[in-house]
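The structure appears below as structure tokens.
A single protein chain has been omitted from the complex, and every remaining protein chain is retained in its original position.
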Amino acid sequence: MDDQPFSDPASLLISEDHYITRLLHASGVALDSLGVGGAPSDPRQTWRIVAENWHLFAGTASGYWLEEALDQVLEIDEALDADSADRVFNQIQNRLDTPDFRPRALFERFKIDVLATTDDPLDDLAGHAALRESGLPGRVIPTFRPDRYLDPENTQFGSSVERLLALTEETATFEGYLAALRGRREHFLHHGAVSTDHGVEEAYTHDLEPSDARRLFQRALDGTLTPAEARVFRGHMLLEMANMSVEDGLVMTLHAGVLRNHSSATFQAHGPDTGHDIPVRTDFVNGLRPLLERFGLERDFHLVLFAVDETVYSREIAPLAGFYPSVYIGAPWWFLDAPDAISRFRAAVTETAGFSRGSGFIDDTRAFLSIPARHDTARRVDAGFLARLVVEGRIRTRDAERIADDIVGAQPRRVFKL
Amino acid sequence: MDDQPFSDPASLLISEDHYITRLLHASGVALDSLGVGGAPSDPRQTWRIVAENWHLFAGTASGYWLEEALDQVLEIDEALDADSADRVFNQIQNRLDTPDFRPRALFERFKIDVLATTDDPLDDLAGHAALRESGLPGRVIPTFRPDRYLDPENTQFGSSVERLLALTEETATFEGYLAALRGRREHFLHHGAVSTDHGVEEAYTHDLEPSDARRLFQRALDGTLTPAEARVFRGHMLLEMANMSVEDGLVMTLHAGVLRNHSSATFQAHGPDTGHDIPVRTDFVNGLRPLLERFGLERDFHLVLFAVDETVYSREIAPLAGFYPSVYIGAPWWFLDAPDAISRFRAAVTETAGFSRGSGFIDDTRAFLSIPARHDTARRVDAGFLARLVVEGRIRTRDAERIADDIVGAQPRRVFKL
Partner (left out) sequence: MDDQPFSDPASLLISEDHYITRLLHASGVALDSLGVGGAPSDPRQTWRIVAENWHLFAGTASGYWLEEALDQVLEIDEALDADSADRVFNQIQNRLDTPDFRPRALFERFKIDVLATTDDPLDDLAGHAALRESGLPGRVIPTFRPDRYLDPENTQFGSSVERLLALTEETATFEGYLAALRGRREHFLHHGAVSTDHGVEEAYTHDLEPSDARRLFQRALDGTLTPAEARVFRGHMLLEMANMSVEDGLVMTLHAGVLRNHSSATFQAHGPDTGHDIPVRTDFVNGLRPLLERFGLERDFHLVLFAVDETVYSREIAPLAGFYPSVYIGAPWWFLDAPDAISRFRAAVTETAGFSRGSGFIDDTRAFLSIPARHDTARRVDAGFLARLVVEGRIRTRDAERIADDIVGAQPRRVFKL
């Protein structure tokens, strides 16, 4: 909104990027020294640590993204290592101090059509409104992300629901709670949102009788649910979210199969999103069945499934998306947003579901400067995949050309109702 | 038997092929308009819908099969799209009206040695007998498929067992039930059957004490089994089938890991096998252990394992088949019967089990005209795999040649006792 310059290389490129800080941490670097979780740190010193350890990133997706950002966006022409650390730091700092490297200039330079943030349901979205009026040549839209309002085991559930009901002036009943969520979704819709986002450990849904839902909601507020009951309530609320999507048209995206905050000590010292979220197996086929039994055949309902366990692509997600009109295959996410993994993804889903049932490539980055590199990587890998099919006589060149355009243009626009 | 001409392009190539109809359905086409589940529909209109949406199949296995059938079998020389739809329809219809495109002529043209149908245990197999006497230059043999007679949770279990006992004049005791099944297997053997086929959600077996089996059977007839007891009974009956295979020599094929009829609404409207069977994880190693403890070392027992979860190939099926003389690795099945998936399959199993422990390629199609394309695909992919091993210095050319022949000839004949 304010188009403030980025302050320094480390806070722009390192401290918030848990892909980078996690691998340094694995090699013995203290997270505090990298400014993780807002720890006070000297940006130049952080940058030196990264430079000294830069060889660790050879072959990784994060290494490729940062090198591309340095080379293509920041126009640094020497390799990063202990020797070049200070020079590179200075050059980046110089760039960041010029108008061409302010956020808005880069947003234009990157030719971003749509950038979606994820936001708390109670956010007033004033920032989005201001941006919209500022004449940016692309859209920055909010996304409704209600995890903490739906999960009774989230430590913030009680207080979150309390604030939700207060803001919306609804009663502390299950009906009031649903009405409040509907109200906030409507608020997001008015501010341009096209989707809701749900981050869950398991792709589990449940279809409760209304009387059971009411009862569990009250006990959730009282904090007296057993773990099994909390799971059922959480699963039911995911189904209610689908129900509301059927009503209001917001696309539902589900990011499932991550155990958050695996290391309690790290969470206590540095907070969430600091590199110790770890994938776990989850079952989309049985887990989503109650939701799909209710809403899977609804024409305008869009449910986009993202996974970090790549075994589900050929076994679960492609078969589901190849039948249910509502189900779309999310682009390879997180650890899988990398060249070889994207290539495996395409091979895993295409023979069953073709190209039309995917979300098309969307990135999921916290590292603003990596956006061009991520899209470039995905496009190259997809082009390589299509080229192989042409060479093997499996598709025609003209079809490959159409698909290459479609999966980065019309397809994501259609799936996300843009 | 009667060698009736195929009626029209849509009912021959589309309506029964749930690989094709499922992807159209995912894209918003109503199943009724495709004639799925016997819905009355205009073949030409169905064909137009397929042609308009044909781009959806680019890169899919079904797309490749249908294009090969059009090009190689039906000798259509233009690409299918909205513009060509009617012309192609007419050309196909013309072909189907000529003697060269009757079922028997195609059977001969495809040089089919053996075609196995799957049949209800109570089928009198008169059709097979008639075919046998008709002088077809290959064998059409029945396969014993008793799922509904073995699963107390199948809605048709009670009535099926009742009919089974009535036909075989056996008593409603567990012993009578086993004797009846034995009798029907013998009937199938007399009609040329070489195998039994079992489609199950999980690869689960159980070795019950006779008194427990008797007790559960009576309660299964009464419909009073709990889900856990039904599972145990079903698992025990799979083991009894293995026992009978040891006795009578029928090869046992197991197709495990599919949740049938995921969408109840679709099942109610269109019936089974309409595109919403979805793979699920299953555990062959623990699940089959009771069966293999009893019969795994029997010399003439053949158990062929088919999977739709490709992770089991390197982890479970190849290690089992690389030790137990009775266990064979089934060819990639269903969603996995596609070029890239077959290639991954070969890479997953060969280093552990070589080439001799596989079933060799067998197709599993409902689409008669796709048979040549399916075998052609598998042969090409296997040849490509062998060629890579030769180039990498891992096998000799003469071994590659021997194996390429063996896995489509001697090997499946040996595994299926043909």
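Letters are used for the chains, namely A and B, taken in the order the chains are written, and counting of residues starts over at 1 for each.
Here is the rule we go by: contacts are C-beta pairs under 8 Å (C-beta built on N, C-alpha and C of every residue); 3 or more make two chains touch, one makes a residue touch a chain.
Please read these numbers as outputs of a predicted model, since none were measured by experiment.
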| item | value |
| --- | --- |
| Touch with the omitted chain, as defined above, among A:L136, A:I278 or A:A387 | A:I278 |
| Of B:R289, B:H375 or B:R413, the residue in touch with the unshown chain | B:R289 |
| Touch criterion as defined above, residue of A:E108, A:D207 or A:E310 at the omitted chain | A:E310 |
| Sole contact to the chain not displayed, among B:S11, B:S33, B:T118 or B:T311 | B:T311 |
| Residues from chain B at the interface with the omitted partner, ascending | 283, 285-286, 289, 292-293, 296-297, 299, 311, 314-316, 318-325, 327, 347, 350-357, 389, 392, 394-396, 399, 402-403 |
| Residues belonging to chain A that touch the chain removed from view | 22-23, 25-28, 55-61, 63-64, 79, 259, 262-266, 275-276, 278-281, 308-311, 335-336, 338-341, 344 |
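Everything that follows uses one rule, which is that only the chains that are shown with their structure count from here on.
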| item | value |
| --- | --- |
| Chain centre separation in whole Å, for chain B relative to chain A (CA means) | 40 |
